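Other chains dropped; remaining ones untouched in position.
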Amino acid sequence: MQLARVIGNVVATRKDPGLAAATLLVLQPLSPAREPVGAPLVAVDSVGAGVTEEVFFVRGREASLPFLPRRVPADACVTGICDHWSASGDEVPNAAPSPSARE
Amino acid sequence: MQLARVIGNVVATRKDPGLAAATLLVLQPLSPAREPVGAPLVAVDSVGAGVTEEVFFVRGREASLPFLPRRVPADACVTGICDHWSASGDEVPNAAPSPSARE
């Protein structure tokens, strides 16, 4: 999974029927230090995340697991909203601040 | 999923029988700000998208879900045509213009 911030959403009236009830979020993947990592992507939502929230998302086949037995043709799905995270060590020496502390 | 623009198509008479009825589109993945992201790829179409349209597509195993119970050996599939999208936040500060407003 990867950390990400929800930065928008997609409106599409012509789409696969399996996505009829899906919310399509635009995510910016983040490093533990909250730096953007890679390009934004589109994910379905299984936890009720909203714009500006920090989440983690799953890619690939597992992205459709939360919707079984419905067949949702998605390769990325928000599966959790982060309360906070920690990251220490060589690459990320400082613990990340709690989301409620960010400006 | 990723945003993309349909930029062409592929004609192939010798192909796997599972692709016999498939339309093969050439896609340029896009960032929310409509900048190209990564290399163009070939995707099958499940929604009737045409050249110049802005779409989102799914990769991997899920790309064959819209065609079940047919077995389509595809790893990328256009699953929706974008009406519009929004993207705000640190990385994409300006909301993207609606597709109908692009030149």
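Just a few scattered comments:
Note that the chains take the letters A and B in the order they are written out, and that residue 1 is the start of every chain.
Just so it is clear, a contact is a pair of C-beta atoms (placed from the backbone, for glycine too) under 8 Å apart; a residue touches a chain by one contact, two chains touch by 3 or more.
Quick caveat, the model's predicted, so the values are computed rather than measured.
Oligomeric state of the entire complex in this file, given as copies of the one sequence with 2 shown: 5.
We adopt the following convention: only the chains that are shown with their structure count from here on.
Overlaying the C-alpha trace of chain A on that of chain B calls for a turn of 70°, given as a multiple of 5. Computed from the mean C-alpha positions, the centre of chain A lies at a distance of 20 Å from the centre of chain B.
Chain A makes touch with chain B in their complex at residues 5, 7-16, 18-19, 24, 26, 28, 36, 39-43, 51-52, 60-61, 63-64, 71-76.
Contact residues on chain B toward chain A in their complex (touch as defined above): 1-3, 29, 31-32, 37-38, 46-48, 56, 58-63, 65-66, 68, 77, 79-92, 95.
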